[in-house]
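We show some of the complex, not the whole, and keep each chain where it was.
Each chain carries a letter (A, B, C and D) given by its place in the written order, and its residues are counted from 1.
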């Protein structure tokens, strides 16, 4: 196994495992927030607009963590700063 | 084992494990939200339309995290940026 | 062990493990939602139609994540993009 | 160990482990739903028909995920797309 093979194999595996594990808790947190938002809209329908707006803005904040993992995964795949060291 | 074999084997395994693990928490979060949506519709049937609409829009937000994993898995399978380094 | 053997072995194992793990949380989420739907129909039988309709539409949303895993498993088995590299 | 031996061994092991793991959560979800259905029928016997019908239709939805695993296991055993590459 030469160096380039090891780097490429590790890059592919890491890209996949990064978004898989990095997306677990953001999606769970969003699911819990959505659960409570649905419950709250049902109980205080006169607050529905405010609750929905808060859910979306809050979900964007939580989602940002998942997007960090996505960005790192995409960088590892498409802008890997180490791969050029092994491809002359 | 030559380089191309290692890269292909790692790619196949990573693609599968990425969507398998990456889909766990989104589907669980959606399941919890659906559970609460059903409960809420049963208790406040007059809010049903608003609850169902919020569930679908919110589920789309949670689903987006699962789609990140799917996109990375499909990139690894069909647009793998490393495979061309080994197939001359 | 030649290259084709490794790729085929990894493909078979990954296809199985992908749908096995990828189907766990969707089926659990659907089971929880079904549990709540049964409870809700028993308590508010006059809402039964709406509850059942929401359960089916919501279960389709949750099922979509399981179908992502199924699609990746079937791609790995029948449309494997790497297998042609090793079968000349 | 020749190639065909490895492929056959991996296929047999994967088929078994796929349905074993893939069937865990569907059966658990159905068990929970059945538990609630029994409780609901005992409390609201006048809703029994509707509850039982919902349980069966919902269990079919949950069962579908277990059937995905069964289908992949049977494909690996009887319609393995890789086995013909090794049996000339």
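Throughout what follows, a contact is a pair of C-beta atoms (placed from the backbone, for glycine too) under 8 Å apart; a residue touches a chain by one contact, two chains touch by 3 or more.
In this text, all values refer to a predicted model and were calculated from it rather than measured experimentally.
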(request) Tell me, please, the full copy count of this complex, given that what is shown in place amounts to 4 chains. (result) 5
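Here, only the chains that are shown with their structure count from here on.
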(message) Does excluding chain C break the complex into separate pieces, and if so which chains end up together?
(response) A, B | D
(message) Which chain has its C-alpha centroid farthest away from the centroid of chain D?
(response) A
(request) Would you kindly give the rotation angle relating chain B to chain D, two copies of one sequence, based on a CA superposition and rounded to a multiple of 5 degrees? (result) 50
(request) Could you please state the distance in Å, as a whole number, between where the Cα atoms of chain B are centred and where those of chain C are centred? (result) 10
(request) Check each residue of chain A and list the ones that touch at least two other chains. (result) none
(request) Treating touching as the only link between chains, describe the layout with one word: line, ring, star, complete or other. (result) line
(message) Quick check on the complex: what are the chain B residues that touch chain C?
(response) 1-2, 4-5, 8-9, 11-13, 15-17, 19-21, 23-28, 30-32, 34-39, 41-43, 45, 48, 52, 55-56, 59, 63, 66, 69-70, 73-74, 77-78, 83, 87
(request) Spell out the residues on chain D that touch chain C in their complex, using ranges where they run on. (result) 1, 3, 6-7, 10-11, 13-15, 17-22, 24-26, 28-30, 32-33, 35-37, 40-41, 43-44, 47, 50-51, 54-55, 57-59, 61-62, 64-66, 68-69, 72-73, 75-76, 80-82, 85-86
